[in-house]
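Every protein chain except one is present and positioned as in the full complex.
Moving on, here comes subunit A:
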């Protein structure tokens, strides 16, 4: 029994450790843009770890500067969405184990 418990714990620890990396759930961007956007999201979320609004604002503004206007960003732990986006301009990713970031462009 004891061994089982330890194993379970181990698994839990393992999963917790692993589950903080950024995970792209869905994206139709090209690779270059995708990595850049992903890194941006990571920095924004790390910078404003306690304020999702600021993080979203930063993501949106940076994306506007880098890839042209009309970007939208949603940062949160639970929400539903149905959006229309310009193709090749969508990124839906998880980060930090509990954060879902959705950015898209639609002008």
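Convention: a residue touches a chain if its C-beta (ideal position, glycine included) is under 8 Å from a C-beta of that chain, and two chains touch if they have at least 3 such contacts; residues count from 1.
The rule is short, and it goes like this: contacts and distances are computed from a predicted model.
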{"item": "Choices \"Vacuolar protein-sorting-associated protein 36\", \"Dynein intermediate chain 2, ciliary\", \"Ribonuclease P protein subunit p30\" or \"EIPR1-like beta-propeller domain-containing protein\" - which one is the UniProt name of the chain not shown", "value": "\"Dynein intermediate chain 2, ciliary\""}
{"item": "Footprint left on subunit A by the chain that the document does not show", "value": "15, 18-19, 23, 25-26, 28, 76-87, 90, 92, 94, 97-100, 102, 104, 106"}
